[in-house]
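See below for the structure under consideration.
Yeah, one chain of the complex is gone here, protein chain that is, but the others are all in their spots.
Labels run A and B following the written order; every chain starts at residue 1.
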Amino acid sequence: MQEHFSQEIENLKTNLIQMASLVDEQAEKAIKALETGDIELCKGIKSKDVDVDIFDNKIQSQCENILALFQPVTIDLRFVIAVMMINTQLERCGDISVNIARRVKKTAGAREIIKESQIIQMANSAKEMLKLSIDCFIHSSIDTANSILIKDAEVDSLNKQIFKFLVQKMKTDANLVEDCAHLIVLARNIERLADHATNIAENIIFYLEANIVAHKMKFQKRNIDEDF
Amino acid sequence: MEIKIAVKNLNAFYGKNKVLKNVSIDIPQNKVLAIIGPSGCGKSTFLRCLNRMHEVVGGTVQGSIMLDGEDITRKDPVLVRRRLGMIFQKPNPFPTMSIFDNVAAGLKYNGKTDKKETAEIVEKSLKQAALWDEVKDSLEQSGINLSGGQQQRLCIARTLAIQPEVILMDEPASALDPISTTKIEDLIFELKKNYTIVIVTHNMQQASRVSDFTAFLYMGELIEYDATKKIFTSPELKQTEDYVRGRFG
Partner (left out) sequence: MENGAMKSNLYLYKKKIINLIMLSLSVLAAVISIIPLIFIIYYTVSKGISHLNIDFFIEMPKPVGEPGGGMANAIVGTLIMLGIGGSIGIPVGMSAGIYLSEFGKNKFGNVVRFFADVLSGVPSIVVGVVVYSLVVIPMKQFSALAGGIALGIIMIPTITRTTDEMIKIVPQSLRETALSLGIPKWKTTVSIVLKTAWKGIATGILLALSRAAGETAPLLFTALGNRFWSTSIGQPIASLTVYIYDYAKAPFEDWNNQAWTAALVLIILISILSLLFKIITRSRYNIKQ
């Protein structure tokens, strides 16, 4: 019984890692395309998304089965809950990669602005965060998870700077408006990617430490009692 | 939260064998305390110490058990037992008695003989035990003919009839089918409004479903005692976590 359960958990973990590596590949390709301007790289990102979606459903039903059949408690329960949430985050990351690829194609003619803004730097940070979060899941590393949370602030502030920069560009040259608008959305997508990586890290902290860290700063600021 | 029973440094023995080692627990009023632990951890002994049944099988205790501030280890066991009713694992109505007489047994043999009052208490107890509707037309039938789940509710009614303050349950549903088990669990939920309940169970899901607090006993020692929510999500100790996850030994 116990062995059977461990096997189910192991199986679930393997599936999530496989899904994560697919998503990681998508993000990696999309961001590489952004960095190099090689829009050939964008091919295949969208078709991969179907594979990710298959994993998404598979993992969800696996989690349901485990909850129904084994009624896990404590760390086992948190693991299944965390997997369910990470599953959703990863699926979104896949979608976001597809969106990034689309914007990269559309802004192929705006290499100058891309290079001028900090958008590549931001994309690399976000990609790094996603990689770290996957690593963190594989190795159950609480330190890595915490480092991701710190990185998120960095990406957020970059996003703000890029936004300002692009708005400034649009003001100076009306011809740039379309490219800049696309780039604003692109930056926003990258910011979302980093957010999801952060959420994954938070889920891993919940799994390992039974501690819900999401929204913590906000609650502290507003003095909301966290004893639910 | 008011404390109904304060157990302090309780040691229990069978002959020279020490089965409970220095157990201290504060049992809060109108809450359900579940005692979990592997077989032989002393959880049934703990329960039986609370109503002085431990000594019936030749056991002895040290330490104090304060019920509303009175040390029950120093009082007349018969009087103690009227304040702490007990439900056993196997439903065991008195075989020679009718349903009515079963419920009235505690009253009758404790000297209450007023017929009208007895009838009222019997009805009230059966209603509290959620059995009244099923047996009201067959009160003079033997209790043995009822189903297992009904028998157990009859036993609960029998205990309620002596109007105890605390109800001790020793694996009350382990001999019952799932539907009867659910009924007993619902009943526990209902009863805690008026009684303090201590339940010993092997079934961890049951402990997590019905109790407010959970105590984990192992080899006669109290390992961890906390809110049930805490024990089943993030207990302090690895030993407790391993046990509730079913990874013991």
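Please note the rule applied: a residue touches a chain if its C-beta (ideal position, glycine included) is under 8 Å from a C-beta of that chain, and two chains touch if they have at least 3 such contacts.
Note that this is a predicted model, so its numbers are computed, not measured.
Judged over the whole assembly, touch between the missing chain and the shown ones holds for B.
Note on the undisplayed chain: of the listed residues B:81, B:153 or B:192, the one touching it is B:81. Looking at B:7, B:20, B:131 or B:162, the residue that reaches the missing chain in the full complex is B:162.
Checked against the full complex, the candidates B:96, B:205 or B:239 give a single residue touching the omitted chain, namely B:96. Considering the full assembly, B:144 is the residue among B:6, B:144 or B:219 that touches the omitted chain.
Residue positions on chain B in contact with the hidden chain: 51, 53, 56, 78-79, 81-82, 85-86, 88, 90, 92, 94-96, 98, 105-106, 109-110, 141-142, 144-145, 155, 158-159, 162, in rising order.
We adopt the following convention: only the chains that are shown with their structure count from here on.
Measuring from the averaged C-alpha position of chain A to that of chain B gives a distance of 51 Å.
On the chain B side of its complex with chain A, the touching residues are 204-205, 208, 232-235, 241, 244-247. Listing the residues of chain A that touch chain B in their complex gives 1-2, 5, 71-78, 210.
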